[in-house]
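Read through the structure below, which is laid out as structure tokens, and then see the notes.
For this depiction, one protein chain was excluded, whereas all remaining protein chains were kept in their positions.
For chain A:
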Amino acid sequence: MYRRVSILMRKHFVSVLVLCVGMIASLSVKAADPSKGKTLFQQNCASCHNVFKQVTGPALMGVEERWSDKKLLHQWIKNSSSVVASGDAYATDLFSRFNKQVMPAFPSFSDADVDDILAYISETAAKGAGGDKGKGPAGATAAAGAEEGGNNSLLFGIITLILAVVALILMQINSNLNKLAADKDGVAVPEPVPFYKNKAYIALIILALFIVGGYFTINGAISLGRQKDYMPEQPIFYSHKVHAGINQINCLYCHAGAEKSKHAMIPSENICMNCHKTISEYGGPDLYTAEGKKVNGTAEIQKLYDHVGWDSKAQSYTKPGKPIEWTKIHNLPDHVYFNHSQHVVAGKQQCQTCHGAITEMDEVHQFADLSMGWCVNCHRTTKVQFADNKYYSIFEKFHQDIKDHKIDSVTVEMIGGTECQKCHY
């Protein structure tokens, strides 16, 4: 589980780099905003269209050139059947070439939206033509430089140790000198006890060992069964950063159970295939495993296809599917009842509160230690939606107290959120 800790520095470098790229990109503002277009494209178009490839719909590279009239293109995107009905030759031809499959209408699109999408398409097409592959890997070179701000305590520790040794030597010298002086004076002094037999020293050392050992034992015992920072290797290199971060797919699209059930639900493969039927290649920023090994995104998508039995060339399922055996990261003991929907729907919590900056994680690790203390601390401080949620109307006393300005808010703890049988039954 400490795989992550050892490579933390490098990861930070990558994220800074990404952030910079993002900032530069956002600076180049044009009349039509391709970044806005990207979001729209991914939300509305990507399930049937690819810029470079023909999938359910045609490849969109050069779409503006193919349409003679820009207005007609706008109309086509907003409501394709109306263009077909108008009898435009190109439109009818296109319609029949794609087996008379009607493209869904998007009446909500404004002209600006459509322009944004088209800008995104042309931008992507231009990048694709120029070949954006093979950017320098986020640097092994930079990793060393990041080692900064080391802990002072280590320094102090070393100094203390040196001083202790010096003190010990001095004490030894002192006793030897004393002995010499005594010999010189002819006073019979008993043979000094060597320090490793000195009872005071031994007692001190044992005491020190006991304290240090006890400290580690207790900490070890407390952390038994806790898995903070647990980051197992998964059967498929699935990047939350690419999906939820870069492509801004809503968490609940895949983890639909988070609103309905105690389980957030690992999405079934058919959910993956909603998008990956058309997205068969990875074209985003380069991916690296936590160890720094480069990951071929397209090959990872192929792994998904192998599991579901999808043949991307034939565009059909050719083999029976088999489930993906993900390694579970967040494990709660059996005696804990945790309900996602309670926190997401009733408590209106963000996923990130407990799962951390999931949109930044290529490989997910456990962000919180998921200990009882961690849960209870949050329940002590979190305020419930007391006035907004009618469920709480039964707590007349608290409502009165708020009115009387005795309290200003109600925490989860005040309505029984730290009681045993909130979570243990």
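Everything below uses one rule, namely that a contact is a pair of C-beta atoms (placed from the backbone, for glycine too) under 8 Å apart; a residue touches a chain by one contact, two chains touch by 3 or more; residues count from 1.
The definition used in the following text is that contacts and distances are computed from a predicted model.
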Should one name the undisplayed chain from "NADH dehydrogenase", "Electron transfer flavoprotein small subunit", "TAT-variant-translocated molybdopterin oxidoreductase" or "Transporter" using UniProt, the answer is "TAT-variant-translocated molybdopterin oxidoreductase"
Selected from A:Glu65, A:Asp185, A:Asp334 or A:Asp408 as touching the chain missing from the view
A:Asp334
Contact residue for the chain not shown (choose from A:Arg66, A:Arg97, A:Lys127 or A:Lys262):
A:Lys262
Omitted-chain contact residue, chosen from A:Pro58, A:Gly283 or A:Gly321:
A:Gly321
I need the residue numbers on chain A that touch the omitted chain, in ascending order.
220, 224-225, 227, 232, 256-257, 260-263, 265-271, 307-308, 321-328, 331, 333-335, 337, 339, 341-342, 345-346, 388-398, 415-416, 419-422, 424-425
